[in-house]
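Omission of a single protein chain aside, the complex is shown with its protein chains in their original locations.
Each chain gets a letter, A and B, in the order it is written, and its residues are counted from 1.
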Amino acid sequence: MMKKVFERVYLALLLIFMYAPIVTLIVLSFNSSKSRAKWGGFTLNWYVNLMSDEAVASALVNTLTIAVLATVFSTIIGTFTCIAMIGISKKMRSVIMGITNIPMINADIVTGISLMLLFRFLHLSSGFSTILLAHITFNIPFVMLSVMPRIKNMNFYVYEAALDLGASPAYAFSKTVLPDLVPGIVSGALMAFTMSLDDFIITYFTKGSGFETLSTLIYSEVKKGIKPEIYALSAIIFVVVLVLLFIVNRAPASKTNKK
Amino acid sequence: MKKRIISMILSVAMTVSVFALSGCGSDSASGENGKLYVYNWGEYIDEEVIDEFEEETGIKVIYDTFESNEIMYAKLAQDSSAYDVVCPSDYMVQKLIQNDLIQELDFGSIPNSANIGAQYYESASDFDPGNKYAVPYCWGTVGILYNKTMVDDVVDSWDILWDEKYSGQILMQDSVRDAFMVSLLRNGYSMNTKNEDELRVATDDLIAQKPLVQAYVIDQVRDKMIGEEAALGVIYSGEAIYTARENPDLVYVVPKEGTNVWIDSWVITKGSKNVENAQKWIDFMCRGDIALRNFEYITYSTPNTVAQENIEDEDIKNSKVAFPDLSTFPTESYQYLGEDGDKLYNDSWMEVKSAD
Partner (left out) sequence: MKLFKNKKSAYLMSSPYIAWALIFIVVPLCMVIYYGLTDSHGAMTFSNIATIAKPGYLKALRRSVVLALASTLVCFILAYPLGMILSSMKLKRNTFLVTLFILPMWMNFLLRTLTWMTLLEGKGVINTVLEFLHLPTINIINTPSAIILGMVYNFLPFMILPIYNSLSRIDDNVINAARDLGANSLQTFLRITLPLSVPGIISGITMVFIPALTTFAISTMLGGSKILLIGNVIEQEFTQLYDWHLGSGLSIVLMIFILINMVVESIFDKQGGLS
């Protein structure tokens, strides 16, 4: 019994540690006093200001555009490569996987710097395209690591059977192999998307003039002094994430129940 | 192992994807008359002025800010075409000229540059011989901002930043030249010294001061002083009017040992792809009404004589903070110290920053 109580308390304490700061931010985002120490009454001003803030809006658009594009490209490249790996010698495969692992294991700061050096060397003017290339690069490994296990465990007898029964390779592939890969591809894509959204360090080193993502914008804003608008922004992001999480968690649960 | 983590995380990742639906489109469209990449100090312009410039000229401005001259220089050295028009300080203009990163201006295309007072061009000729490269934008001193409810002593010397009474209440500038200026002047040396012994003393002094320092910051000094997070801070004179407005307990002083008189000027980069637009920008910034609006917004002293005459608030017009009489304290300006000098200062600064 004691043990149960202790466990509950421990869980509660850790949850407080994780969430108390976020709750505080949300509370502060409604504080009409600019000072963090005083409660000046309830206000929605910071939210209103945020909506009309062009810098934040364009940083948000940039962040999302890059994340979506990087996810699409990295998912396509990653998936095709994983499929191709089936027909490649074991040795070559492990070499490729070894290289693929580098961006995951390497420190972000080194990855960021190395890409910056490359882009300077190639005289690519930094900005949207360089960030996109960098994001695709660090996203591909997440896609591959999520698709590869499915490929390894797959059996191709069904595919061969389909061919024997006269299906064209493309048709057979899309009907037998692809469906098995979809969960892996989806997870990989989602992972890539998240990584892209959250990245700061690599973006920081590869971004160019006049181009900000949310992360780099927040970093430079913080250096100027924290504005309450940023609290409002974090509150919005957090609530959106929370709501969506509950929706997503509910959806698969109801499906499995029906089964 | 990582694979499993990935799959764990996925369920949550799903949620974020909806974000994607909320925003689309691109804003990289250029104006009818092309683009202009401007690189300026943070909080150093009335942003409405930028909009007005865009409307009036049809030029799309891509506006970026930097925190210190050094950060700005690293960007330009990497790629001088990244920006068209930049606003460095005196010594940095000198360094940019010497390293061939900025170009000579065609003053004929910048008629409003005549609004800048002659004495400022004269000061500028120290770092820009013959006034070929730079048009002054703002100028000022560096001093101590203190909160009179938190400091009992008379603040008239840089020494107070070493007073243990104010441990944890002091904000220092997080830029190499400004930090060393304080400790060099306090020890009676020139802020442009290249004497290693003198620099050694200054370095040790800064290291001794470090435990008393709450933080090394640049733009944050302003907000932290207004929010009474600290009692004393090293700050540029231009912030003094603004901070006093926001918190009447804040007082700005120039210490008796003297200070750095600085001028920030507009220059056009060597690699600029939009030189004409850059000229238009500088010309616009030199217009009397625009300079006045910028002055009223950022409160940094303007060298624009038209703007100076039109300041409505008599208190500010005659303010000793905004327009100090430079004969009342010793003054000096930073000079570019050459590659060796830079290295000397950077190494010493590294030593200070990495000290415990």
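Basically, a contact is a pair of C-beta atoms (placed from the backbone, for glycine too) under 8 Å apart; a residue touches a chain by one contact, two chains touch by 3 or more.
In this text, all values refer to a predicted model and were calculated from it rather than measured experimentally.
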item: Options A:Ile131, A:Val147, A:Val177 or A:Ala192, residue touching the unrepresented chain; value: A:Val177
item: Selected residue (touches chain absent from view) among B:Asp128, B:Asp174 or B:Asp264; value: B:Asp174
item: Option from B:Trp41, B:Tyr73 or B:Tyr236 whose C-beta touches the chain left out; value: B:Tyr73
item: Sites on chain B contacted by the missing partner chain, in the whole complex; value: 1-5, 8-9, 11-13, 15-16, 68, 70-71, 73-75, 77-78, 168, 174, 210, 213-217, 227-230, 346-347, 350-351, 353-356
item: Contacts of chain A with the absent chain, listed as residue ranges; value: 7, 10-11, 14-15, 17-19, 21-22, 24-25, 28, 35-38, 77-78, 80-81, 83-89, 96, 99-100, 102-103, 105-111, 113-118, 121, 133-134, 136-137, 140, 149, 156, 159-160, 163, 173, 177, 194, 197-198, 200-201, 205, 214-215, 218-219, 222-223, 226, 230-231, 233-234, 237-238, 241-242, 245, 249
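In this section, only the chains that are shown with their structure count from here on.
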item: Chain centre separation (chain A, chain B; CA means) in Å; value: 36
item: Complex interface listing, chain B residues touching chain A; value: 2-3, 6-7, 9-20, 22-28, 37, 39, 42-43, 62-65, 67, 75, 78-79, 81-83, 217-220, 222-224, 227
item: Contact footprint of chain B on chain A as seen in their complex; value: 35-37, 57-58, 60-61, 64-65, 67-68, 104, 120, 125-126, 128, 142, 145-146, 149, 186-188, 190-191, 193-194, 197, 208-210, 220, 223-226, 240-241, 243-245, 247-249
